[in-house]
Structure formats: C-alpha cells, structure tokens
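Chains shown are a subset, placed as in the full complex.
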C-alpha cells in the first residue's frame, strides 16, 4: 500500500477525505491499520476552535486499536500481525523529560501528543507509531475493540485526574464535568479509595454512567453554584479533592477552589480554552496559604499504562464500554462519528467506529 | 458506677473475670460503655504467647463501639450519651511523633496502642479513652455496631497495608494470609487501584470473602511455594506489591521478596513473632539494589480515620460485616468469643459480642 | 501581674500602646514573657492594608522567643522559667485538619495562625500560648535570641516554600522576591538539593544575603521580564521549581509559570493581596496539561518544627542572623521597629527588639 485514505482537517473549520502517502516506518517504529477508532472532543477543538492553530490536510484522530502492518528493523517485541492498543500519547522515552518523570512532556511541552497534532492521526487506513516497543501494548485476550479504544485517552486521562488528586482512603471527591473524561475520573476516584463522589453534570445518560462508575451524589450546577451545593452536602466541610473535567474559565475554577477543604487538591484534566487566564480566587485560596494544591497533567501514554488499564477492565474493576453510546461500522463512517461528536446530542457519551 | 467487671488476662496463660475501679476521667478524656466488642488475634498473642510480656489482671480487648458515659471538663465535641466508634489506636496527638507524621508511635514506639497493652482494654462494663475529641468518632446513621467494630482495627490495619504498598493503578498485588486483617488488605487493595489481587490462603470461609473483597486468584500455599505460583501466574514478572498479613518468619518473607518485581514494595501488617529476626533473602533482594522497599506500620487510629472508614462502608465501597462470622450476645459471652478466637475453627473469621 | 502593656492595632490604620488584662492560662496553656520579638510584613498588612479586616486594640506581633511565666495544670514538659522558642503558628494538634496532615489549617482555614490574628500577639509584656507542650520548643544552648526569632516565621515559611517546591537533587530554582521570606526560601532551596538558584530582586542588602544563602544568579526584574531572563540563563529550558515570595498579582504569576519547565512546580509563600484573583496564564500553563503543579501553604508551626530549624542553625547549615539588619533594645522600641518595617528603608531586612 503506497497511499492511504484518511479523514482530515483540511484547514481550520473544514474537514474532508484525503489521500496521502503511507509514512515511512523508521527502524524503531510501526505502521498500524486501525480496526476501531473513536473521535474525541479534542478533534472538535482542533478543527473548529483552532485549539492548536491551523493545520493543512492533517488526518484527525488519536484513539485507536489496530493491527500492525509493518515494523522497523530494531523493533523487538512487536510483530507484523499483532493486534495492539495504541495510546493517544506516544512519548519519546529516551528524552530528558521522561528521565525527569514526565514522559507526556517529552521533546517539548505536551510533546508526547503526536497523533493529529504534529503528525497524521489514526482516522485513516494506516498510521505511524513511534517507538513501537515502548508505545504499543498487545491486545490481551478477552478485551473487545470497543473497550480497548476507551482506554487510550478517556480512561488514561480521566483516571490520571484521580491519581493526581491526592484522594485519601475514604475521602470525598468532586468531579466537575461528566463527559467521557469526567466519567473516567469518577471511575478512577472510586478505584483510588474515594468514598463520597459528587458529580457535577446534568445529561441523563452521563448521570446514569456516573452512578454506575461510583458517583454517590449528582450536583446539578444549574440549580445553584457548585460550591454552595458541595458545602451544604458536606456540612460546610468541603471536599478533599476536586477534579476539573469540564466547565469554563469564568466561574468553574472559583467554584472548585471554594469547594475544597484547606489541605485539599484540585486536579485539572480539562483541555482549557476560552480565555487567556485561569482565575484562582484569592480569598477562597486562603490568600495563598490554604495548602490547597493545584495540579494538572497530560494523558499518560506508553505500553505499561495501556497494559495496566487493560487489567482493570479484565478484572472487572470498571467497564470501559459504559462510555460507548454509539457504534458505527466502516472507515467512511468516521465522518459521521466526528460530526456526531461535534453536535453532541443528548444521548451521546462516545461513538466508536469499527473498521473492516 | 464505682467498680466495673471485665474479662482480663490474669497473668500469662490465664484469663478470668475481674472487678476493678472505674478509671478516673481526666479533663480531656471519656469513659465509655461498650455496646459491641470483638476479640482480636492480638489478644491471643498477649495472653498465650507473651507477646507484650506479662500483665496482671489487665482487662483485654481493643475493638469496640459504645456509648459515652462521662466526659472530661475540657472535652468539646463529645457528649455523654453519644454513640461512638472507638479506634483500637488512640494517639497522643500533641506528641512529637504525631508532629513528625506518625501518630501511632506517640510517646514511645507503638505507644498509640493503649487498650489491653498499657491500660485496661474494652472487654469490661466501662473503659477509659484518652483525648476524647481527637479519638472518638460519632457513630453515623446507617452503620451497625457489627460493621463499625470491624473498622477500628481490622479495616484500619489491613487497609493501611494497602496504603503502604505503593500499588500502581491497575497493578498487581499479592496478599499473604487471609485472616481478617489480610482480607481487609484485599479490600484495601481493590479500593486503591489494584487490578490483579492474588490471595494466599486456604480456609474456605476466608477464600469466599477474599473473592467478595476483590481477590482475583487464590493461591494455596500448601501446593507449592507462593513465589513459584506467583511467578507462574504473572509470566515470570512477579507482582508490584506484596502485603504480608500472615505466615511465619521462616519462609514467608523469602517467598514475599521472591514474588516481587524490582521496584516493587513489600508492606507488612503482621504482628511478627516466633523468631528473633526477619530474614530478607539477599539474592532475591537484588543484593540490596533491587529498589524493592519494605514498609510496615501500626494500625492508624483517631477520629478522622474512623470517619473515613465509616464513609467507605456507608457508600458501599466494601462491606465490613463480611468479616463477622460469629455473633454472641451479653457481656459474659466475651469469654466464649475469645476462646473461639483462640481455637480458630474452620468457619471463623471474626466473632463479635453485642452487649445489650 | 494582672495587666500588661502591649503595642496594638487600635483599629485600621492606627496603632498605639494598650493596657490589657493578662490572659487566663488554661490547663494546657502557658503565659510567656517575650525576651526578643520581631515585626513582620504581615503586621503591616494587618494594620495598614486591612488584610484580615478590622481589629480593635489587638496586640500585634507573632515572632518571639521568651521565658515561661505560668503553665497550666496539665502541661507536662514545659516549666515556669523555661526559655522557649514560640512558633508563629500554634496549631490545635488534636483537630481533624492536623489528623489529615495540615496542622496549620486546624479549626478553620489558616486557623493555626492565632497571634495578632484571633488573639493578642507577642508585642506585649505577656502573651498566651495554646497547647504549651506541643507548641513551645525549649531554647537550645548555643542559639541566640536574635537567631531563634528568625526561625519562628521567616525560616519556617520560607523553607516550607522550598519543601513544597519538589526540587530535584541538582535541580534549578527561581525565587521571586528576596525579602526575609524569599531569602529563607533560598537558604531552604540550597539545603534541599538545588544547584542553580536564581533570585529575582534588587535591594543590595538582600542581594548580598541571597548570595550568602546560596543564590547563584541574581535577576533584576527591572531590566526585563523575569521569565525572559530565566529562559535565557537556562538555554530555554526553564527551571524545575519556582518559589513565589513577593511580586504582585498583575504579572508575577505569569512570569512564574512562563519560567517553569513542563513537569515543574510553583510554590507560593507570598501572602497574596491586591486583587481578587491569581491569574494563571492558560497557554504557558500548557492549556492545563503541562504537569506544572501549583502549591501553597501556611507557615508550619509546633515544637518539632522549631527544634528541627534550630538544629539547622546549630549545625551551621545556614545562619538565621544574616536576616537581622536592625537591632533595638527595650519593649517600648517595638513601635520604632514596626514603623521601620513599614517604611522599609534600603538597608532593612528584619529588625529585632531585645526586651529586658
């Protein structure tokens, strides 16, 4: 196969199918044919909000599982024909940022994010993966494509939100935003020892999954400010941890800080946009002396992360397929799936597209 | 009430009922009447194995819930008549070890453990609690006595084993020993992000609860050395974390170290006895260069710990009552319950005694 | 002594001497006569900027060493006549926030700060200390009053800034603001493994002490934005850690974030004022995905903290007296010392007042 077809961002605000040359497979790399993909809100940000600036004919998508079509001469553990889970983030593991402990930030800030950012993404007949041994995980027996494709970004990002949130065993957590990432954060909070999990959101389908993933109380942010509702529900105490997986830059952060106990943690997993600055309310933050920490992060990638998340699914700690609300079949349906993500109907969490 | 009746260690190897004066209630303290208690293996160690040396007419027991009968003049939050959860460990929170972050080690090593160690325990009509505000948790609505009495030592100790075990999200854990503490460690591992949980034990009742608490595979240590079975189950990789909640000082530690990945953690919650030294196998420990850490700890006590564990029960993260296999009624039945614990019949995990 | 004289905030923008009743010494408390005190920038904020709102006839000051004049009936380790170091922050160690690991936040956010906030401070002939055993440290042999009084807030706060900054061994640190707290942060950074320490400030006396405490390069923020200078000095890499000990809410935080590597930490020790919000620049913060954490804290208090800082001074790891630039003698000179702090002449870091 010399060329491949892919669904691309043609330029800002415009998508379409393109035909491109199959990328060269470097000695450490692999070429993969996707068998299942899923569009992400980031794809929407990229095309219609200019989140990463302009791109020309860049194939979209960074959530995929697939089959290895080609491997480089130095690849040791991955073979042609292997069914693989492809992390959305594929770090350069020998870079200095990885040595410092931050593989998602390799080569440059956010540099572990390559698909549909620096290079063509996974919404095509073929795509390129750097450092195949380090970045591809073999699909284990017993895991479906639909389940596995939810791990590569949604679970990895959302659960990182909980890992960064310093949740004490038996502690309380507020998750703001219950799209697929927020829901994964809820699952992560339940898996990491939270007792009370407050989920701020309104869409019925998300509310349902939030409860299945472990939320103990739903907060409808339309009824009153989130912090007021949290303070009331906790007898004024506030929560140990807040995970921000949605909202805006106007009032979400203020409500988050105002919901947190002194000594608590605010963990961001939201791809922030819409204003130049995040506003941390001074008084609620204890004039900078409240011991409230604010953390963030980019989705962890790499083989080991995927293997561990797969074990969580296989041991039934949580079910990734709860996130999948819409199923398409055939490469060409990627377009429909992406526009569904853009339109965000009431009953949508995540669509997937099975290929072949 | 000027005197109270209690079931005591009269001296090494001898138990019996004693009549003692009700202790004075210091200005910061409380006197509590137990409504439910449970004997612990430590009580057996204390009486029949001389684990803490000789004691004369010391009332036994350190697991209780009860009702406050008297409070000191400086106690602010606890009132006479309050139903309370009494942690087995009641630290001196203003001591230097608490300021260093180790409240269970206040005033002296293991000094947070006072009941049936330095002073009369909870197996009587009344008992004394130091620092009532800091050490007593109000019994929340919806929690039974039977459930709550499982939190004060079993859950707190066992789950500490998991908290100390540095379990990665989606990681693998081996729990050696599935008595009540080991089972609580399993529940803790599942609550703290473990995927695969290997439980080494044989008693059917414990095996059943181990699975209900989240164990994914049972290892019968009689069939082959534990490490051989773990290595086989993990394709040679070993586990990320081992929690030692049973076994002996002859070969358990060797098997634990040999089961652990380089970079893994071994977390002890077993009250060690039976030999002068713990033997860490040199070669399996990588000649001291394997990055395998060994941690231990004494059951965390205090009000906040109890409140958080209660929240875990109330939000149905796990059910403490699964540990309770035998139920007695009436103060005088403490004797039967303790001897049951000593005899350890096949169908026993923990007995409790309800006191009117 | 039934009454005592103290230098007080009479109301907003007004100070003066007051005569008040000596406070009652509760059973766990102590009454102390100061032998050396030091005014703090916070006192200035309190009186002339309304930082904590209005107060009436509240004795100022929270930095002192002194002699114990009276102890409560339950105090065990502190005796009348003991020379003691008095931490600026005196937590309620049995409170739930202390059990959660945040003693400075006990009873309410920032609640460990009592002197010249909730109750009369140390600028009088006598002052009251809660929980004497837990909060007073015996003055060790070999430590001067001048040195010790620099530990209670300046060192404890500044060095906390470094402890919270996640400095890797051999890493790089930027300290913004080189007043007494910033200088202590520099000393802390050098003590906690930093190699390169960039200090942003201009006053010659502070620059001199910054270098003595371990700063390797001075950044004059008047010449160019701090982040530009840091990026240039680090070949574009930025620093591992930033400690904010000064500046404003207009551009300091923007420069701080822009100076930090992905994966780095920003640690605040500045008592923030002057605007409603702290502005975190969205793009420089990696749209919330840079793994740049933001931490803050309130000065750690208590006996153990004071003892440890005293050991640092006594083992010559750093010299607290380098901070003392002006010395007064006599209780009545507190007024001059405070106004000196208010006027902040060029050659001032900290004044102290010896009493008796």
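Labels A, B and C are assigned to the chains in the order they are written; within every chain, residues are numbered from 1.
Keep in mind that, in the parts below, a residue touches a chain if its C-beta (ideal position, glycine included) is under 8 Å from a C-beta of that chain, and two chains touch if they have at least 3 such contacts.
As the structure is a prediction and not an experimental result, all values here were calculated from the model.
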Problem set entry | Given 3 placed chains, full-complex copy number | 4
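As a working rule, only the chains that are shown with their structure count from here on.
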Exercise. So what shape is it, when you link every pair of chains that touch: line, ring, star, complete or other?
Worked result: complete
For this session: Measure off the straight-line distance from the CA centroid of chain A to the CA centroid of chain C, and report it in whole Å.
Result: 41
For this session: Spell out the part of chain B that touches chain A in their complex, as residue ranges.
Result: 159, 163, 168-172, 188, 190-193, 195-197, 216, 307-312, 314-315, 317
For this session: Provide the residue numbers of chain B that touch chain C in the complex, in ascending order.
Result: 26-28, 74, 93-96, 98-101, 103, 131, 133-134, 302-305
Problem set entry | List of chain A residues in touch with chain C within their complex | 51, 97, 100-102, 104-105, 108-110, 168, 240, 244, 249, 261-263, 268-273, 275-283, 285-299
